[in-house]
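Taken from a larger complex, these chains appear in their original positions, while the remainder are omitted.
Residue numbering begins at 1 within each chain, and the chains themselves are lettered A, B and C in the order written.
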Amino acid sequence: MKALVYKGPGHKAYEDHEKPKILAPTDAIIRVTKTTICGTDLHILKGDLPSCTPGRILGHEGVGVVDEVGSAVTMFKAGDRVLISCVSACGRCVYCRQGMFSHCTTGGWILGNTIDGTQADFVRTPHADSSLYPIRDGADEEALVMLSDILPTGFECGVLNGKVAPGATVAIVGAGPVGLAALLTAQFYSPAQIIMIDLDEGRLEIAKRFGATATVNSADGDPQARVMALTDKVGVDTAIEAVGIPATFELCEQIIAPGGIIANVGVHGVKVDLHLETLWDRNIAITTRLVDTASTPMLLKILHAGKIDAKKLITHRFKFSQILEAYETFANAAKTGALKVIIEA
Amino acid sequence: MKALVYKGPGHKAYEDHEKPKILAPTDAIIRVTKTTICGTDLHILKGDLPSCTPGRILGHEGVGVVDEVGSAVTMFKAGDRVLISCVSACGRCVYCRQGMFSHCTTGGWILGNTIDGTQADFVRTPHADSSLYPIRDGADEEALVMLSDILPTGFECGVLNGKVAPGATVAIVGAGPVGLAALLTAQFYSPAQIIMIDLDEGRLEIAKRFGATATVNSADGDPQARVMALTDKVGVDTAIEAVGIPATFELCEQIIAPGGIIANVGVHGVKVDLHLETLWDRNIAITTRLVDTASTPMLLKILHAGKIDAKKLITHRFKFSQILEAYETFANAAKTGALKVIIEA
Amino acid sequence: MKALVYKGPGHKAYEDHEKPKILAPTDAIIRVTKTTICGTDLHILKGDLPSCTPGRILGHEGVGVVDEVGSAVTMFKAGDRVLISCVSACGRCVYCRQGMFSHCTTGGWILGNTIDGTQADFVRTPHADSSLYPIRDGADEEALVMLSDILPTGFECGVLNGKVAPGATVAIVGAGPVGLAALLTAQFYSPAQIIMIDLDEGRLEIAKRFGATATVNSADGDPQARVMALTDKVGVDTAIEAVGIPATFELCEQIIAPGGIIANVGVHGVKVDLHLETLWDRNIAITTRLVDTASTPMLLKILHAGKIDAKKLITHRFKFSQILEAYETFANAAKTGALKVIIEA
């Protein structure tokens, strides 16, 4: 089969690879029909994630058709159309029992990281019964690809952790794909204000079309002052950090209201300054989270009910044979305007 | 009347002062029968709190007898014995409506800070109906003094925010009065382990008597390693920071288990390093809080039920005329072994 | 001044009445500019509520202008435009401290019940600071009248108690004003399905326009079977009872899914059968609630953000001098199609 293989920092190849095999009775083999590229894939290619070693097939998102199942898989059979979660969950360990699937002792985010991933004709999915989701007849499979990772990430790490509530004020720092996923899913809870903050006017324009009630371009002077002006000088109830650098996290510290929550979504490479000398008495909370995809069943119901237009996030489409071009497009988002790209078998 | 007055950094006096008067219909004047000294009073005396200006009577804890009430006070009358909360709460503003009394727009922690406090023969308490609590006949008033501030602080900022739960593992960094208050109140929830961490062996001994299941002296090498060894290498579900310096907060970052909560209680003067590069995917929460005393009714019930021995925290007793000596004793805790001192009228 | 006065079962009069006076320092006198009639007013007129005695001015909803305030009122002054809550809350008693304002020991639902109400030129509102809400410039006062009682009732007793959640399935039994208020406010949480159940096809039509995803006319045979068919035979996550008779409550028992919640909103006059022989092992909850109006600040924010069109509930408008005609129209809703009527000064 064909696969996109990580060859060490700065290198990748679209090449022939052996088809995966069932290794455990709870495994399934999936023929991938649609996949996509995540910002994390770019991090791996830069060499930022030592857990991912050269030779690894990348990719942790996608939909497909079950090709074969292990002897203990009871919920799926060959021919079933399925959504692949970016997180593999055994459903039995101490973390899975708490719904913290991201920390599954034999799973978590392993696809396209410590085991081969979905940017291939076939992928082996461990713990298939609790890591795949059936696709209803007539469902839009492109929209479903957004449920592998980006929507649950924005929703769980940003919206749920941030306790977005009806009538509340929300700021989202970072209007990239994951920030926009937080923006789309924050609206499930009818906040009064969603202020989107970014440096890219193009992305802020998209944010407005996606439901932001106000936008702040951090390049235009003092974003803290702008947010304070928009919130009667109180700050926001929820600040969602969707960038992953010290400056954006500290902006969240500056705009959070007493009693508010800073929900970190960004992947951080270095420490940040936490200003406890001003925050110790402000009754705030700061949360971090690797997506658990515990909300996938809920998101599937909302998608089926037509309460979210997940396809909005898709800007480009490629055939699998064009995956190197897809990477080019996705990696140069500032120029191409790419949010999420669909790669089709 | 007599009062202990802040005279500017490094200076205080026990001197004559005019008796307070009712200023608003919701005020009460209380004759103070017992008060105490808080670590925060020492901070004020060092000049650390610019909100507290010279000439201010210090003190925000105590019990007493109602001397006079304003025309809108309906729950108390002259002669009633009352517990004075360190936080004044109007019960009507946007913060009080959420139980966040510490941020009351016309109250919060103002006693002995922005208005005259309890280290005096009489004190004016604003918002009397929602800031005083009736004392039952036969109640132990020394124990009740611990409910003005120290017990609700340890309980709300540490135990409640930290979501201490049955069977859970808890570490408390700092075995001073507030850390010990957290230790006492954490036991309301039957955690399996409470690990107390401090540099002072004497205080760790007290912690053991107060219910700590293990103690770690940070001076003996690597406290992180010690906590990991005590928790099957997982870390703790709840880490309560009760010191207020960067080193102790960072220790909490090092010992927190995936899914855990760092509950900050300490008053911080400088920023701390938040290691998001290791914590971003650990599903943790960090909380801060100025005590709201929203739990005071609950604590009163527990005290009356005999479920806590609050008097354990009291090590010394003085007459009000000896208050300067009481300050000496309290300020030199390392030498005197002082935890809380009772100052009696 | 003029007022609508309850004269004993079956009798009411629009007549002259003495203007109310400040009785406590926390009172305010409000000149009522808009009020409405509640289903409860009809109950009183039938003699169903012994707490309301002849001679009482009816009405517990409305907006107006502050005419005079007591000496302890600090948040409002003469001339302020205000929303009057149906619940008076002291903000200080044991129940108010928990946000359970409906059980305030010196308040609760007393307006137009145990003290004179809002269907008058002027009304005295006790505990003014915590029972009135300021009206922003430019706000639509007709819409605000819906926030005195009907919207918080549907929202708190139905939606909040019922824990309506994104992607969930909801059934609302009863499409009268309060059922429709639950329907409008349930949508704050983006449930996947809202099934409206009633006997009146006209009201079900309105429900569809207001956002119901399906309607079931109980007159058409078996409503339980219809709901099961709409929910993959599982039943609903939330069943909101908005009628108040045994048959509709038992329907909720029949359609609730395992793990679901029956949120009672209806005012019941007789006991109902609770089928614990089938429900004991179904992991369900049943809740009851008298509206606390604790959600009023949240509802005001949502209204101001344009997230709800509260005026949809208004079908008729009258001058205060026509209030007897307004009662006629409201009492004959089946014929007149009345939902809420506005009565204007």
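Definition applied: a residue touches a chain if its C-beta (ideal position, glycine included) is under 8 Å from a C-beta of that chain, and two chains touch if they have at least 3 such contacts.
Here the structure is a predicted model, which is why all the values come from computation and not from measurement.
Asks: Beyond the 3 copies placed here, what is the full number of copies in the complex?
Replies: 4
Everything that follows uses one rule, which is that only the chains that are shown with their structure count from here on.
Asks: Determine the centre-to-centre distance between chain B and chain C, using the mean Cα coordinates as centres, and give it in whole Å.
Replies: 42
Asks: Using the touch definition from the top, which residues of chain A touch two or more other chains?
Replies: None at all.
Asks: Mind listing the chain C positions that touch chain A in their complex?
Replies: Those in contact with chain A are residues 165-168, 187-193, 213, 297-302, 304-305, 307.
Asks: Residue numbers of chain A touching chain B in their complex, please.
Replies: 95, 98, 100, 102-103, 244, 249, 258-259, 264, 266-277, 279-290, 292
Asks: Given the complex with chain B, which residues does chain C contribute to the contact?
Replies: Residue list for chain C touching chain B: 24-26, 70-72, 74-75, 90-92, 94, 96-97, 99, 106, 129-130, 294, 297.
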